[in-house]
Each structure stands twice: as structure tokens, then as C-alpha cells.
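Notes follow once the structure below has been shown.
For this depiction, one protein chain was excluded, whereas all remaining protein chains were kept in their positions.
Order of writing sets the labels: A and B. Residues in every chain begin at 1.
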Amino acid sequence: MSGEVKTDGLPLSPLGTAAGPEPELLCIFGTGDLGRSLGQRLLQTGYRVVYGSRRPHSCGPVPQGAQVQPMVQSRCVIFNCFSIASSSLPVLMGFYYQVLVDLSNNLKKDIYPEANAVYLQRLVPGAAVVKGLNTLSAWTLQNGPLAGKQVFLCGDSAEAKQAVSDVATRLSLSVVDRGSLSAARELEDFPLRLFPEWRLPLRVALGLTAFFFFYLLIRDVIYAYVEKGNDISFRIMVSLANKVFPIVSLIMLSLCYLPGVLASFFQLYRGTKYRCFPDWLDRWMLCRKQLGLVALGFAFLHAIYTFIIPIRYAVRHKLISLVMKNNKSTPFDFDKTEAWATDSFYVMGILGFFLYVLLGLSSLPSVGSALSWREFTFIQSKLGHLTLVICTVHGYIYGWNKFLRPSTYKWWTPPGYMLCLVVPSIVLVLKLLLLLPCVDRTVTRIRQGWERTEPGEERDEIKATNL
Amino acid sequence: MSGEVKTDGLPLSPLGTAAGPEPELLCIFGTGDLGRSLGQRLLQTGYRVVYGSRRPHSCGPVPQGAQVQPMVQSRCVIFNCFSIASSSLPVLMGFYYQVLVDLSNNLKKDIYPEANAVYLQRLVPGAAVVKGLNTLSAWTLQNGPLAGKQVFLCGDSAEAKQAVSDVATRLSLSVVDRGSLSAARELEDFPLRLFPEWRLPLRVALGLTAFFFFYLLIRDVIYAYVEKGNDISFRIMVSLANKVFPIVSLIMLSLCYLPGVLASFFQLYRGTKYRCFPDWLDRWMLCRKQLGLVALGFAFLHAIYTFIIPIRYAVRHKLISLVMKNNKSTPFDFDKTEAWATDSFYVMGILGFFLYVLLGLSSLPSVGSALSWREFTFIQSKLGHLTLVICTVHGYIYGWNKFLRPSTYKWWTPPGYMLCLVVPSIVLVLKLLLLLPCVDRTVTRIRQGWERTEPGEERDEIKATNL
Partner (left out) sequence: MSGEVKTDGLPLSPLGTAAGPEPELLCIFGTGDLGRSLGQRLLQTGYRVVYGSRRPHSCGPVPQGAQVQPMVQSRCVIFNCFSIASSSLPVLMGFYYQVLVDLSNNLKKDIYPEANAVYLQRLVPGAAVVKGLNTLSAWTLQNGPLAGKQVFLCGDSAEAKQAVSDVATRLSLSVVDRGSLSAARELEDFPLRLFPEWRLPLRVALGLTAFFFFYLLIRDVIYAYVEKGNDISFRIMVSLANKVFPIVSLIMLSLCYLPGVLASFFQLYRGTKYRCFPDWLDRWMLCRKQLGLVALGFAFLHAIYTFIIPIRYAVRHKLISLVMKNNKSTPFDFDKTEAWATDSFYVMGILGFFLYVLLGLSSLPSVGSALSWREFTFIQSKLGHLTLVICTVHGYIYGWNKFLRPSTYKWWTPPGYMLCLVVPSIVLVLKLLLLLPCVDRTVTRIRQGWERTEPGEERDEIKATNL
């Protein structure tokens, strides 16, 4: 091949030709951790980066390849990485109409009367302020793969948002537009949120745990002390906890499937799917995944607590005492029914736990996103209800020969496992009702957009859904 | 900074300037769940959205910011979110040459003689129909992060596909072009598939489980009943299951490594890697990951079944009976060989399970994609074969002192663990053969593109691969 270079012919890329060989220029205010990390990434992605600083010679280290200027010299997108709006900002920005992206966050909620970005817009009225990218941290920019990370934008100028969105897309970020600058406050609260969707499930779990702990403490430990003078308080640590955990786990699992059943009954009653559910049901449905994961956590604890039973001091002591007492008395008969019952009990527990773990795995983001809609529904609905059935049976077998004994009802209170079977049983009965062919058909038709028409009402003939 | 706004200077972004400050317009037919969710997302991403409806005032709620029009007023990309092709479609589409994206799906396979998209193309011959995005569900569009989700397109017009692809890319979706509109049928079947790649492994698992269950039922339970009159049917629940699970798990793990070994022998025999493998081997190799994960599931069940052994009624009873019988007789001697053997047996099982779990973790999509090719190969090949070796040794130790006893061969049948060691042993022997230096060298050369040349045959001198 000759060394001759032809520059005519097809352009290499429309973008490349439009902007010339010179890469686009971006400006960053602030040489803190965030500013430096952002600059580093932008340089790696192929942009030119300039830092704005009024004292270019004492502003700390900037990434290799970036320059420092006392004032922005040309029109470009500016990233404000100062944590506070500085009075030097208008000077730094120079005389061009700029796009100013505000990445700042607050340390606490509601410490300022207005959003930082709104304040900034008042400070530099000639700029198009875009709030956004503020969920990125210096650490993520330095270490993590950004690909697919969701960032939010808001601002009053569509053109400015488009410009920022282009930069974010080049960084492989996934951009969501949240509307006008009035949404800035909401965006500034994003990095401060601490598991908002986990709060309700965790509170429910805490409440149930506390209730059943004290209920069983009274029934088991205090009852034994008051009525028989036995101090069995050592049981609190393992035996009692191992009764509370499965109870809470089973109730939370059924609470995870109850709202879906309730929603179906709402739709049946109203005869349409186009009316909103009550607010509490909506919130409940949105935290089903978290309810299920908390339930899985309790089931996991229950499993481990069960595995260590035989190495506990108290259990070994009981076994040895039993042997020493029974020594010469009547032979210790093998009860086949007991063997069948306990083994079935364990098997149900194991299978339930296995399905529980499968459900948990399928709710991992990367696993879930690889499933088709039908597969996801199959796992979360069919497999989920099967898990609930198996775990409920596990509970029923536990009490199969106890519920008729008077000794079960200490102080006229039902044992914990009976209480915990109430909610799952209701959920399963309701679900069974929904599976009746006539009910099922109506629900399916409603879900496909059909409505129970009432006289004098007319609607568009096309009711469409792809769900 | 003065409030003065300069609009000359560098353009903010080529796209922004080309399309003007006005964002692109998209049209959606159908205000069902899918139509509304899609519109919501498109609005968030910065598009203008118009819903097409012949009765704009009674078509149900549309997302805030979207308009409803009785007919498409300008040229734009149209998303058909009706589940059925409506006769009003041609009217709705107006008089422009439109790109019509068909998102519809069927409720079942093969209920229509032709693909929806093909029917649509006949209905509106002037439009460029693109089938695609139909794997998106209303739920995903509302809640999930779309980033990186794979969507498929097909259509006869490259220009139309490009336009749709641009929209999908803006939504952070990952687009795969599947060719002409004749592929529409295939695309419409995607959302209906239910774990197609899991079917073969699950069937193999089911078959093996059934076979070994009945085999061991006959050998253990029925044999004891017929020959000795013992009813030990209670063992079915745990003891028998805990023999079947490890057997199936080990066989499936070896089935997971067998096709790779077979493929190497095929290549050795043929002296080239450029000839296709037989069809059955190809299909087998494609479901290796699923085979391994099903094997892990069985290993997990085996582990939990083992952990609960000591709390079983039958085991406790046996222990107590043993103590009571042995009471005054000869002292119960400690057998060091037995202690070593059983402990080694357990340790091999634990290490095998640990490696199994590591393999399973590395096949999580998000973990696997973070590995380099060499790392992935290291884990799946080196670590995988190590797991197979350890699990096979676990099996051999189990039978170390039993295979010579006549009582092992009840009714002249070999015990289950012997049967299950056949396949893994074959795989390991074949793998050892492949690791012999002379064989290994030839296989490596073949994999790098070398071919055993035969007389009169000539090929391009450059055989390249980066694998």
C-alpha cells in the first residue's frame, strides 16, 4: 500500500466530521474529589476538559491532560462540582450563554429553603441550569463501570438537557429526564435516600418479631417459671428465636402475596382494571419484593438455627439424660407415624427453603433482567405460591398432633405456630377462589381490558394491552 | 456575567441543532397499560408523544404531557400497542409515509396463520412496518431500569429500522437486528418462551431422579420388606431422597463436562476445527450452564438433607437404642480408620460443595460479565474439573470399604453410588487422556486453526483465531 492518504470518499463518521478532529470541550468547576474524578472519566471518553478556577496556580492537582483557566473562554457545557454555590461562579462563567450542570448535593434534607440548582439559576440568570448526574459519586466515577447506571436530569431548557444527555450517553449512563427545574429538589434528595422502599417491610418485620417474641416469652419461659418454678430462660437465645423466625418469615411471605390477591378481588368487584387501587394497596404492592426478601432473610436464619440444634449443650444434655433415665425401664419403642411425620415436616421445610432461595435469586437485578416477562411471572407467581403452599404445609405438619392436646393451650392462649398459619391460610383460600374457572375467566378478561359495561356508558371499542 | 445571551459560537450538540430545540415527535396507538407506560418512558427520555385515537375524549387516561389526536398529523415513528390489528388503523395513520413499529404479541403460539406484523403490513401497505420491542412489558417500562435490556427488530426497510433503533438506543436499550419482516413470527414467539434452554437439563434431571428413586426404593425398602419383613418405608422421605440427590447431582455435573471432552475427541479425530459438530453435541454444549446449575440445585438439597440428619427422630432413636443395647457388653472401641475415612468423606463433600457454589456464583450474569475471557475459562474449566474430581472422590470414599462385602449387592444389583460413579469416572479418564502432552499439543494446534492437511487439498495460509 502506498503511503498516500486520501481524505475524500465516505466520511469516517458524521459526528467526527461535524465537530472536526478536535474533540468537544467541557468545563468543570471544582477540583475536589468529584471534580477530578469526573474530569478523568471525561478525558478517557475522549473529551477535552478545562477546569475553571480563579487561582489557576493553587487549585490543587487536576487530571493529566486537563487545563486550568481563570475564566471559561468559549461556549461549552459546564459541570458545577462545588458543594456550595460560590460567589465567584458568575465571574468564572465568562460571557457566553452556557449550559451549567449542577451536580451538588446537600448533606442533609431541607437545610436550604430552595434547591441548590434553583439558587444557582438565580445567581447566573443567563445560563441554562440543568440539575443532574448528582447520583454519581467520586468513587463510582473512579472505580465502577458506569455502563447502564441510571442518572436523572431536569431543567427548563430542552436544548441544554439534550446537550447534557449527549455527554451522559457517551459515558454509557442511562439518562432519565424528570422535567423542569422545579424537580431539582427531588433530584437533590436522591443521594440522601436510605432504603426508602425497605422501610415498610423492615418495620413490619420488626413489629411482628417483637410481638411474637414477647408472646412466646410469656407462653414458654414465664409460664414455666410461674406455673412450674422452672427457670428455662436459657431457651431465649436459640429455641425461642427459632420459633419467632419461621413465624415471622411465613407471615411476611404471605403478606407478599396477599396484595396481589386483594387487587384481583378489587378488579372483580369494580368490573374494570382502569380504576386506581386505594393508596395503601398501591404502596403495599410496590414493596412486595422487599417483603419477600426480608422473609427470605428470616427463613435463612431459621435454617441455620435448625442446623446447629444438635450441637447445643442443652440438646445434648437432654439426650444423655433421656438415655440414662430410660436405661432399664421399658424399651424405647420406634413410632413409625412419628418418623413419617417428623421426616415430612423436615422435607417440607427443606423444599420450601429451596424454593425460597430460588425466588430470591430470581429477584437479583441481573438475573431478573435476563428473564422474559412470562418467565418472570412464572417464577414470581406460580413458584411463589407453591413456596407459600409448601411452607404452610410445613407449619401444619408441625402442629398435626398437638392442636388437640389441652397442654398446647397454656393460659388459654394458642401457640405461636397456630397464629402464624392464619394469614397464609387466608391467602391460599382466596387464591383458590380466584383459580375457580368462572372467576379466573372474568379476571383474565378484565386484565385484558374488558369492562363490565353499565347502561348509558360508552367507551372506545379498542381495549388493548400486551401484558 | 451579563444576562446577554449569545447564540452564535459552537453548537451545543449536532443533534440538538439539527432537530432544532423542538424534541422529536413520536406517536403511540393504544392507551392500554403498554401504550401508557411506553409513552411515559418516551416523555421522560425527552420525546414529544402523541396518542392516536379516533375518539380522543373517551380513550382513557394518557401520561401527563402527551396529547391525543384523531389522526397522525405529521410524519413520525408510530408504535402500535394495540393487541389486535384494528380496522381503524389505516385511518389513524393519516396520509404520510410512516414507520409503524408493531409491539403486539400473541397470547398463545400459532393462533394466527401469519405474524401480526405481516398482517399489519398488508393492512397498511404504504407504511414501513418494523416488528420489535415486543419483549418489553408494561411493568418493565414502568419500574425497571431498561439499560442494557436486549430488544429485537426486524423489518424490510433499513431506514425504518434505523429510525426505530435510534429511539430504542435513546431508551438505553440494546438493539439486535434480526433481518427482514419474515422473522416477525420468531420475534412474536419470544415473549411466550418459558425457559427453553432449561427444558433438556430439567428433563434429564427428572429422568435420572425417577430412575434412581425407584431403583433405590426396590433395593432398600422393598428388599428389606420382602427378605426380612422390615417395614422401613419411613426412610423414603429423607434417607432415600438423600441418596438420590447426590447421585443425580454428580451425574449431571459430569454430563456438564462430557460434551467438552467429546468435542475435543471429535476435533482430534477429524483433524480440524472447521467442521461442525453433530447436532446433538451442539445442543448439548449449549445447555451446559443449565446442566451445571440444576446439578448445583441437587447438591444444595443434598447438603441441607445432610445437615438435618442428626435431628431426625429415626436417627436419634437409633443412637439411643444403640447405647441401651451396648450398655454392658463389650466396650465400644474407637476405630481410627473409620474416623479418618468418614472425616475425609465429609471434607471432600464440603470442599466440593464450596467449589460448586463458586461455579454457580460465577455464572450469575453480572459476575460473569466482569470476568476476562481467561478468568472465565479458568473458573469454568479448571475449577469445574477440580470440582468434578473432588465430588467423584467423595463418592469413591463413601464406598471404599463396602464394595467387597456381599451384602452390598442385594438381589445382585450394584448400589446406587456405584452406578453414579460410572459417568464421572469416564469423563475424568477421557480428560486425563486429553491432558497427555502429545494429545494436548495437537488439540491446542487444532484450536488455533491448524488442520491435518490431506493430499491435494490447499487452504488459505492464514488461519486465525483469538480464542
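FYI, a contact is a pair of C-beta atoms (placed from the backbone, for glycine too) under 8 Å apart; a residue touches a chain by one contact, two chains touch by 3 or more.
Because the structure is a prediction, the values reported are computed rather than measured.
Interface note: of A:Leu200, A:Ala314, A:Leu358 or A:Leu383, the residue touching the hidden chain in the full complex is A:Ala314. Among A:Leu26, A:Cys81, A:Val167 or A:Leu359, the one in contact with the hidden chain is A:Cys81. Screening B:Leu202, B:Ile236, B:Ile309 or B:Val443 for touch with the missing chain picks out B:Ile309.
Only one of A:Met71, A:Ala241, A:Leu371 or A:Leu430 touches the chain withheld from this view, namely A:Ala241. Among B:Lys149, B:His302 or B:Lys431, the one in contact with the hidden chain is B:Lys149. Take subunit B: the residues that touch the chain left off the picture are 14-15, 18-19, 25, 74-77, 90-91, 93-97, 99, 124-127, 145, 147-150, 157-163, 165-166, 169, 174-178, 274, 303, 306-307, 309-310, 319, 322-323, 326-327, 331-332, 334-336, 338-340, 342-344, 346-347, 350, 353-354, 357-358, 364-370, 372-375, 378, 448-449, 458-460, 462-467. Mapped onto subunit A, contacts with the missing chain fall at residues 1-7, 9-10, 12-16, 21-23, 30-35, 43-46, 53-55, 58-61, 81-84, 86, 88, 103-105, 134-135, 137-140, 144-149, 172, 190-195, 231, 234, 237-238, 241, 297, 300-301, 304-305, 307-308, 310-314, 316-317, 319-321, 323-324, 327, 364-366, 370.
Definition applied: only the chains that are shown with their structure count from here on.
Remark: subunit A and subunit B have CA centroids separated by 23 Å (rounded to whole angstrom).
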